[in-house]
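As you look at this complex, bear in mind that one protein chain is not there, while each of the others sits in place.
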Amino acid sequence: MSNTFGHSFRITTWGESHGRAVGVIIDGCPSGLDISEREIQEDLNKRRPGGRLATERREKDRVRILSGLFNGKTLGTPLSMIVDNLDVDSGPYEPLRDTPRPGHADFSWEAKYGIRDWRGGGRASARETLGRVAAGAIAKKLLSRVLGVSVLAYSLEIGGVSSDVRLVNKEGFLVGDISEMKGIVYSNPVRTLDLKKAKEMEKAISEARLNRDSVGGLIECVIAGVPTGLGEPVFDKLNADLAKAVVSIPAVKGVEFGAGFGVAKKRGSEINDEFIYKDGKIQTKTNHAGGINGGISNGMPIVLRVAVKPTSSIGRPQKTINIKTKKKTEIEITGRHDPCIVPRAVPVVESMVSLVLADHGLRSGLIPRRLV
Amino acid sequence: MSNTFGHSFRITTWGESHGRAVGVIIDGCPSGLDISEREIQEDLNKRRPGGRLATERREKDRVRILSGLFNGKTLGTPLSMIVDNLDVDSGPYEPLRDTPRPGHADFSWEAKYGIRDWRGGGRASARETLGRVAAGAIAKKLLSRVLGVSVLAYSLEIGGVSSDVRLVNKEGFLVGDISEMKGIVYSNPVRTLDLKKAKEMEKAISEARLNRDSVGGLIECVIAGVPTGLGEPVFDKLNADLAKAVVSIPAVKGVEFGAGFGVAKKRGSEINDEFIYKDGKIQTKTNHAGGINGGISNGMPIVLRVAVKPTSSIGRPQKTINIKTKKKTEIEITGRHDPCIVPRAVPVVESMVSLVLADHGLRSGLIPRRLV
Amino acid sequence: MSNTFGHSFRITTWGESHGRAVGVIIDGCPSGLDISEREIQEDLNKRRPGGRLATERREKDRVRILSGLFNGKTLGTPLSMIVDNLDVDSGPYEPLRDTPRPGHADFSWEAKYGIRDWRGGGRASARETLGRVAAGAIAKKLLSRVLGVSVLAYSLEIGGVSSDVRLVNKEGFLVGDISEMKGIVYSNPVRTLDLKKAKEMEKAISEARLNRDSVGGLIECVIAGVPTGLGEPVFDKLNADLAKAVVSIPAVKGVEFGAGFGVAKKRGSEINDEFIYKDGKIQTKTNHAGGINGGISNGMPIVLRVAVKPTSSIGRPQKTINIKTKKKTEIEITGRHDPCIVPRAVPVVESMVSLVLADHGLRSGLIPRRLV
Partner (left out) sequence: MSNTFGHSFRITTWGESHGRAVGVIIDGCPSGLDISEREIQEDLNKRRPGGRLATERREKDRVRILSGLFNGKTLGTPLSMIVDNLDVDSGPYEPLRDTPRPGHADFSWEAKYGIRDWRGGGRASARETLGRVAAGAIAKKLLSRVLGVSVLAYSLEIGGVSSDVRLVNKEGFLVGDISEMKGIVYSNPVRTLDLKKAKEMEKAISEARLNRDSVGGLIECVIAGVPTGLGEPVFDKLNADLAKAVVSIPAVKGVEFGAGFGVAKKRGSEINDEFIYKDGKIQTKTNHAGGINGGISNGMPIVLRVAVKPTSSIGRPQKTINIKTKKKTEIEITGRHDPCIVPRAVPVVESMVSLVLADHGLRSGLIPRRLV
């Protein structure tokens, strides 16, 4: 088990899906940062796309901050945040306790620990990411206030439907105002920048639901206003830590930076970013690198994309075995499941990315230990 | 700076390209493992593709083990390995000390540290990976001897030329004997399984060299014989740690597992791997997951691919600026540079993957602390 | 800030004295261990000596386990435990917000963070140790069940009154049954083995209270049934980690092992422990080393002692300055304070020692990752 993430800005998450509560501890947040439960709640609410697309489970996920805050400011001590598990119905999981669901962690978890909380996926549930998002909200605030960094993630493709709008152009530079763009992303249930394609994405998801199936997609994340100097070679390179962060999110199957997998077919002369001097600082003319050279931020926007697989829980009958009898069997997963996890993963990607940047801000000394 | 990697099987690397030497310390290797300098040397030699494709620098990289070994067996104490830097010529780098090379770490490194060893790329040189490969050789031996795990990486695509041969089929299962396949990989200078396409890949590299340009590619890595239970959710998931490990390798721009980025266009019903009982153990009928469910190995082959960018050092004139005068300038990189780094990255990918597996083998308790 | 302790069995504590709650997360506890809230509550209750000696604050400290447990068994996932802060009265602290109390962390904390929760000492309160004791209860159970190790701490000296009874003789070997002895320790409010001297210790504390003063003392801790092989040289030696663990407890000013500071006046011939073969295993004839050679347990009882300073909060007038005006002032600390913290520190020492041993049990592989 390893439920702690980060070197200097560290989070520890805990909780099973159908246990009493889930939560997170942040250790290393500078003292003197203004924080409110309301702000964190707003980010948590982003995990709930709402509308007919989402899970029908009505998550009244109210976050409470139990420590580390005094008169609205962080103390420099651990911030403990908790969300109770309400509205829990373990009934639909009961028939599945001995029959591992294809695509799920049921079997490998059982093989490792010899025991598991089969209710709602237990610790392997996506509900675990609540703690990541709550902590990410604080990381984002810290980045914004101290470094002027802003982070935005959005759906780039869902069920085969690609967005024609991105926050960056082909050269890897911003084409819009990030706070304005954020408004667009959260104005539609699929969390995309392309409002026209949003309808098609919704349709793809609805179709999957009708077929008792599910669809996957791509998420892009852009970080603007990044200072130079974030990243700790040779192992804790900024891209290496970002890769770990996003691949640790349930259902993520790949990550790429800047030109990404496309580099395989490129020539050096096409991909090398020429250095220029502009607006009083050294920049690059193109940003194929995605803002990171040699594992260290070069001051340009950081651009990354992640691949999210279709939800494993699908309604149609699936074959599996009974782990006790070793006999073949067939299961039908009932209960409340999104046919597409991509929209819900968007704020989680944003949070994990923010946690890595806050951590590196502190490690590099660019974020001070105290703000008061 | 962060030059230590791993939790229980930990390596620390050190050294600049044109300094006195480079090296690595392994801390946490179980006692009683048979090790010889010869075995490690063999893996180091794999970094030298030889032939006309490779850098012309003749690396007489002789490894010496300075500690941790007694009568041919590991003591359980730190293994210190060193390779002297011989045959060093810093001359070609002298004109480039104030003019950051496009695509290189020169600028971001200087911005972070305010000083850098510009000779041969300093610490940002790919020569840094020597320590990773030396340590990886020991990790591989440990995995093989204790768990029966074997790891093989190979070039999947170079300069737009794709291999038609893979170690796994479309379902993600092995189609050949891994030790036999290893012989093929190292029989050709581009480190591929497809001997016919190897010629075309060579040609693509030669053409790039003629054009004073460079090409990128893809590497696939397959791990066979993996036991269930490796991986520590929710943050040190096996795929998350593997992602960090390979993205920390110079020039890697992306990583994907199993069906990878392809999942974006798939449906859950296509991608879910049905569980079956076969040959006395629980397996999956397909292996789209690439051997990992919920961050824990499920006993099937682990399959991952990484994207490697074209070598940044190219011979043609490139525009950049002088970091002192901030004036535009043009550089031509001379010296010894491979027009394609993919073949040399193959054993590095293999090594990083092996280090992660050995670490998780120890963390999970499947590899004991002593073998004697 | 660093609120995480341990390498493989890791705890993270959180909470301020007068905040909403205090708590702890355990990460790395093997799966399959039987745990109940009742058992943990019993250890927490030991922090309340009861009777007239103790603080008058009636701590109804009810622990709740929020995660990591399923049908009474640990899941291998994080165990989150919480104790609400009830019966809080911050009134007496109000006058002290700008006047650091001598001997307390008020000033250094303010100097470091620029902000502090002055209510009840905030995070620097001894109430922080609740999390350590809750986690220690689980560590103790693990040690007992898997390794047969038992740990007992007791007051050796209070207010200048020394116990004539110890759990070990001058050679460092056990002279009594540890579970029986445990009954004696918790039968008297000063937590000592010498029931006659217990009365005198009580008297010393009462006198200090009357004089609005406080007294210090010594605690001894003995660990029986230790296997050989715990400890990770050269830095995470068992004694080094134990030293850190107990010195991190509030009010501890020193620690010594086996013959301790007495070695300064000894000769090698007196202090070297001769090896013998007895009862089918290699042992030492004397145990001046206190069970640890070269940082690794040698199978003999581990013996350590810690020095605990007199409670800093005393009722008599004390001079200090106002940190805002820099003017001299005088304070009188009211509120509920023990005139001797030694008895309350006894279970905390026991807990920290148990946490270190459980951690090293896992690191060495002697405690398996799963018990089911």
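Order of writing sets the labels: A, B and C. Residues in every chain begin at 1.
Here is the rule we go by: a residue touches a chain if its C-beta (ideal position, glycine included) is under 8 Å from a C-beta of that chain, and two chains touch if they have at least 3 such contacts.
Computed from a predicted structure; not experimentally measured.
J.: Looking beyond the chains shown, say which of C:A243, C:A358 or C:L371 touches the absent one.
T.: C:A243
J.: Which residue from C:I115, C:I184 or C:V215 sits in contact with the chain not drawn here?
T.: Spelled out, the listed residue whose C-beta touches the missing chain is C:V215.
J.: Which candidate, B:R47, B:K112 or B:K237, sits in contact with the chain we can't see?
T.: Residue touching the absent chain, from the options given: B:K112.
J.: List every residue of chain B that touches the chain not included in the displayed model.
T.: Per the touch rule, chain B residues meeting the hidden chain are 1-4, 10, 12-16, 19-23, 25, 27-28, 31-32, 64, 66-68, 70, 73, 75-80, 82, 112-117, 122-123, 370, 372.
J.: Which positions on chain C touch the chain that was left off?
T.: Residues 1-5, 7, 13, 100, 102-109, 111-112, 123-124, 128, 157, 160, 208, 211, 213-218, 228-229, 231-237, 239-245, 247-248, 250, 253-277, 282, 284-285, 289-290, 292-299, 307-314, 316, 318-321, 323, 326-328, 339, 364 of chain C touch the chain that is not shown.
J.: Spell out the interface residues on chain A facing the chain that's missing from view.
T.: So the residues of chain A touching the unseen chain are 8, 363-365, 368-369.
Throughout what follows, only the chains that are shown with their structure count from here on.
J.: What chain pair has the highest count of contacting C-beta pairs?
T.: If you count contacting C-beta pairs, the leading pair is A-B.
J.: Distance from the CA centroid of chain A to that of chain C, rounded to the nearest Å?
T.: Roughly 39 Å separates the two chain centres.
J.: Taking the mean of the C-alpha atoms as each chain's centre, how many Å separate chain A from chain B?
T.: Averaging C-alpha atoms per chain gives centres 27 Å apart.
J.: Going through chain C residue by residue, note those that touch at least 2 other chains and give them in order.
T.: Residues of chain C never touch two or more of the other chains.
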